[in-house]
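Notes for the one structure printed next.
A protein chain is absent from this complex, but the other protein chains hold their places.
Labels run A, B and C following the written order; every chain starts at residue 1.
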Amino acid sequence: MSALNAQHYVYLVGAALFVLSIKWMGQVRTSRKGNWAGSLAMVLAVAGTLLPGHYGLSAYGWIVGAVLIGAVIGIPMALIMPMTAVPQRTALSHAFGGLAAGLVGTAEYLEFAPNIPRFVMGALAAEMLLGYLTFTGSLLAFAKLQEIVSTKPIIYPGRNAVSMGTLIVAIVSAIYMTINPGHEVALYVLMAASLGFGLFLVMPIGGADMPTVIAILNSYAGLSAAAMGFVLNNKLLIIAGALDGSSGLILSIIMCKAMNRSFANVLFGGMGQTIAKAGDAGPAREVKAYTVEDAVTMLEDARLVIVVPGYGMAVAQAQHAVKELATVLMARGCDVKFAIHPVAGRMPGHMNVLLAEADVSYDQLLELEHVNPLFPEADMAIVLGANDVVNPAARTKVDSPLYGMPILDVDKARSVMVIKRSMNTGFAGIDNDLFYLDNTMMVFGDAKKVMTEIVADFKRINA
Amino acid sequence: MSALNAQHYVYLVGAALFVLSIKWMGQVRTSRKGNWAGSLAMVLAVAGTLLPGHYGLSAYGWIVGAVLIGAVIGIPMALIMPMTAVPQRTALSHAFGGLAAGLVGTAEYLEFAPNIPRFVMGALAAEMLLGYLTFTGSLLAFAKLQEIVSTKPIIYPGRNAVSMGTLIVAIVSAIYMTINPGHEVALYVLMAASLGFGLFLVMPIGGADMPTVIAILNSYAGLSAAAMGFVLNNKLLIIAGALDGSSGLILSIIMCKAMNRSFANVLFGGMGQTIAKAGDAGPAREVKAYTVEDAVTMLEDARLVIVVPGYGMAVAQAQHAVKELATVLMARGCDVKFAIHPVAGRMPGHMNVLLAEADVSYDQLLELEHVNPLFPEADMAIVLGANDVVNPAARTKVDSPLYGMPILDVDKARSVMVIKRSMNTGFAGIDNDLFYLDNTMMVFGDAKKVMTEIVADFKRINA
Amino acid sequence: MHELSQSDIVENLFVFVLASFLGLELIRGVSRLLHTPLMSLTNAISSIAIVGSLLITGRGMSHTTTLLGALAITCSSINAIGGFMITERILRMFKRKDEGTARGGH
Partner (left out) sequence: MHELSQSDIVENLFVFVLASFLGLELIRGVSRLLHTPLMSLTNAISSIAIVGSLLITGRGMSHTTTLLGALAITCSSINAIGGFMITERILRMFKRKDEGTARGGH
């Protein structure tokens, strides 16, 4: 079997492993196997490419050097990154991925133009466009999430015209290149316009909408890898790229659905405007503020407590404290469940990861459809730094931006305890009627601090 | 765009449509669209192949003639076939499909041997092997289902040795042909052995196990089409074949699981032996036989009735009568549900199709997982020609062949009415303790007759 | 007969592997309610062998070949035409209470 053939079979196994890796990621039981399959597939992809003979690669010095630098940067980044930084780190990664795709496209062009057949040139242009816009877009998303730049949407008059204009320039130059691969200036126009469009795309988007945008950028990164596959006539790239592309697409659709919003609404910053409008409305109403001692009293006789964690738990890093509370309550014979809303927090699965980090068994985590029927039986629902995902306006107020979004029905529990620092709104910038209900008690304070105090009180009582 | 290219794109669209057709078949709402997509894909496949230019086909007379004959046979067969004959008709169809694949393989071989490259020859041999065994196997399955031959397993000493021997001969000649494509005698050995193996495969299998075997044969027919795709370097054949192959595989696995049996057990006729063993065991016990009038009395005050249809309903064609009973009961304010066991009847989805034919709304049909929690609240469970799927031995008797199979928990209903003709066993040949329970009333008779009488009685009362 | 390059073969394997995975996922998603029409549909799809039958017949090669090919065409077209028609017949029977009872077909 010649080197060429061996390579084909190595790639085939690699492709099958990528498919299996995503399949296995579907269930907790098989998910680690899935990650290993993915890593193995990547190793095979690299090994198949480097197999001596076929491609006749020579500059091994450069290759080894570049990989080593990558490892030196990548490994520590992976090891020291705190779990709360997953969104940032994903954004940064997409930036690297987009840049790599863009650079490869540019290099191919510089090397081979103008002797590039039309179809290949079209794919090459698509690869660069997607790659470079993913690069700058993800970089800006990273900067916003890391709060290097302001997380507020950057909005100015005519911004839609500017970004559409840039996109059109990029597409036109891509088409022009495809027809006339000889004009190098089109390359630079394409690069500049793509890089610019990436920025314009992400600028008007608020920090909290980033996860959706990151998923969309993931999709673009995948598609640019697939385009590279068309350029290089390489099926493995096409398959891996298509898998990524569809993954990003589905995740962003799921997020939009769970937020009851459209893609367009996310991309054109509709939420930013809502904040200004909804924030200052409504007459002052009274809420009932309680102390930690009141909270303990209420919890002492509870038989079923459902905890609804939200973004505030992530901010306060209160996952370990709430796990401790659950342990204490369960020791007293009380049943404790966690209700996980699909868009609680700031990225898909955010609450799951944090609670898993705190060693909460994942069969205690219930999804929306399964937990909602349980609220009427719960003695207490503890809303821990969540806000929008428990806002009853989603059920009742037709004119609310949240209207129609499926929410957790905490208001149906016998009592509700809301733990947050102030009466401030959540991500959607909308007042929450839940706080004013008769069966709601507000406990103001940092989520972690309040949790720790409640646990301490319980320990005192038990002792 | 030259003819070659046009053909490629037509095939591409065809492949996508085949995929969509199966996807759309997943939900009732989209299933008809799915069937249309499949038909359109087939039309495109034929049109793409006949596109003038590429393949330079010429013998159009033969082609048109052959298709016309096919239509003349196929259309009336499709129109007059009664719904109960779906299993037979599927088996017969597989026989045609297998024969077509086998014949094409033989023709290709006769035309091109010995100038056939090794890989192509391997695929060709696989195509013939799978095609011909599907042909005879499906034909025998058809004959058994249609009761042209006895539905009893044909069992004789050494049958496993004979069928394994035949299979080995077929495989060895396939390998030999792949290495020496020139020896025509190997072709005839391969054909004979494959045809023979198909018969030996199906002979020891009882009529009632046929659906599983038909699903397996479906899988083989698909794989032989895929092999043909490798021979002709045609992606559309490969895709359609692979889709079929996996479909048959999954369906047979689902059936085996729902019967709590292994493939091997189905294929080597384990059930045949069980019949003999289990049928004659046990001392005579007493059952309570009731009349139609008793049945009506019991049903008069019921508020929730769950009907469990089984193979006997299909035999008696009692679906229309039971639908009438449901209408009558519902008119009296009684809620009526149908509990559908995954392997009730003799093919997957058998009960669904029959009840759909009788215009029962499909949201009245509940699957096992959903209906079992309802039985404790049911005033009456009517077991209509079902037996094995309601046998409590599956839950309790560790040594029963049914042990571990998920069953419908009718015995948890307040009363159970079992309608069948005698105390005979069902498909598994096993006695059913349900019939002897205190809350069980047996109403002996043909399912349709009993149902019609009950309905008539009710009409008399209401009038 | 045309020689296939190794890369053609591997490409076909890629397609086969992907299509099989896809088939497994899709079939697993089919509601149990529809297993009978699904069997009937995949049965109809397996008549894709008609493509091979057309090629072998239409090229106008030896007499035996053409005859075998024509027979294969007949077999596959019975399958194709009949298969989709029966699936349609079966599917027409499925309806919800609120869809009325007007019935076409048989």
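The criterion applied here is as follows: contacts are C-beta pairs under 8 Å (C-beta built on N, C-alpha and C of every residue); 3 or more make two chains touch, one makes a residue touch a chain.
Since the structure is predicted, the reported quantities are computational estimates derived from the model, not experimental observations.
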item: Missing chain: touched chains present in the view; value: A, B, C
item: Contact set of subunit C toward the excluded chain (per top definition); value: 11, 14-15, 18-19, 21-22, 25-26, 29
item: Where the missing chain touches subunit A, by residue; value: 18-19, 21-23, 25-28, 31-32, 34-35, 38-39, 41-42, 45-46, 49-50, 55-60, 62-63, 65-67, 69-71, 73-75, 77-79, 81, 83, 86, 89-90, 93-94, 96-97, 99-101, 103-104, 106-108, 110-112, 115-117, 119-120, 214-215, 218, 221-222, 224-226, 228-251, 254, 340, 342, 347-350, 352-353, 356-357, 359, 361-365, 367
item: On subunit B, residues whose C-beta touches the chain left out of the figure; value: 2, 4-5, 8-9, 11-12, 15-16, 19, 23, 235, 239
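Note that only the chains that are shown with their structure count from here on.
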item: Top chain pair, ranked by number of contacting C-beta pairs; value: B-C
item: Centroid-based (C-alpha) most distant chain relative to subunit C; value: A
item: Centre-of-Cα separation between subunit C and subunit A, whole angstrom; value: 41
item: Computed distance of Cα centres, subunit C from subunit B, in Å; value: 16
item: Inter-chain centre distance, subunit A versus subunit B - centres from mean C-alpha coordinates, in Å; value: 44
